[in-house]
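Note that this is a trimmed complex: some chains were dropped, and none of the rest were shifted.
First chain written, first letter: the chains are A and B, and each begins at residue 1.
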Amino acid sequence: MQHDFTIQTRGQGLYEFTHEVQAWVGASGLGNGLLTLFVCHTSCSLLVQENADPDVQRDLRAYFSRLVPPSSDPSMAYLRHTYEGPDDMPGHIKAAMMPVSLSLPVRSGALVLGTWQGIYLFEHRDAPHRRRVAGHMM
Amino acid sequence: MQHDFTIQTRGQGLYEFTHEVQAWVGASGLGNGLLTLFVCHTSCSLLVQENADPDVQRDLRAYFSRLVPPSSDPSMAYLRHTYEGPDDMPGHIKAAMMPVSLSLPVRSGALVLGTWQGIYLFEHRDAPHRRRVAGHMM
């Protein structure tokens, strides 16, 4: 079974879509199986992260924006791929450091997520984007 | 087929469980297929890494503890999610940078691991933890 998830972003940050994924898994009638998600873009990532304290999402964004500063930062002057703006190449770098695909076992019709785990799209661009995540289940 | 692996950790570092995975694959009687591992936590990771020289594991831990210092380090003063201790948020950050899921082809009943490849759980917390890795094979 295949399904596309659409996530509308509003600038850099994490966007949870665990409920959408769970709803699809539940509606599928699949007992045991495997879910795979793949994000069809090169400037955002997929994360499984803590979903209890919103500060985790804030801190993740703060950390990675320091680890990979905008190309307008003097420390990043060596970058060449900058024509879409200072968040362009840092977005590709972050997309190399964090997952483009995730695979999660499904058991008795539910994802094997831990108690505090949620599924997120991590947007690396400043402008709003409409992101597509391709889902596959078997 | 599904199976849970339990890994008891004793603080930060890499814990190999290649043999446990191989034993499960071997016992399954599966010829060709696909193995997926998913770690049900947000402060540890799954790695495929060199298993010949233990210094590789030591160096990996040393590198990542410098790249993501404890939140007690002045350079990390901007972090907010710190109530479980100075290793709390750094654990989530490392969990974002390293795999939460791995997929390995199985051929003729064996994992396609390279000669020097082992499967590890990378514990990011200081305290001992009992970690669950969900396995799926088909």
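In this section, contacts are C-beta pairs under 8 Å (C-beta built on N, C-alpha and C of every residue); 3 or more make two chains touch, one makes a residue touch a chain.
Here the structure is a predicted model, which is why all the values come from computation and not from measurement.
With respect to copy number, the whole complex recorded in this structure file holds 3 identical protein chains, 2 of which are shown.
Keep this in mind: only the chains that are shown with their structure count from here on.
Measuring from the averaged C-alpha position of chain A to that of chain B gives a distance of 20 Å.
Across the complex, chain A is touched by residues 2, 36, 38, 40-42, 67-68, 78-81, 89, 92-93, 95-97, 99-101, 103, 132, 134-136, 138 of chain B.
For chain A in complex with chain B, the residues that touch the partner chain are 32-34, 47-50, 53, 55-56, 58-60, 62-64, 66-67, 97-99, 102-105, 107, 112-114, 116-117, 122, 138.
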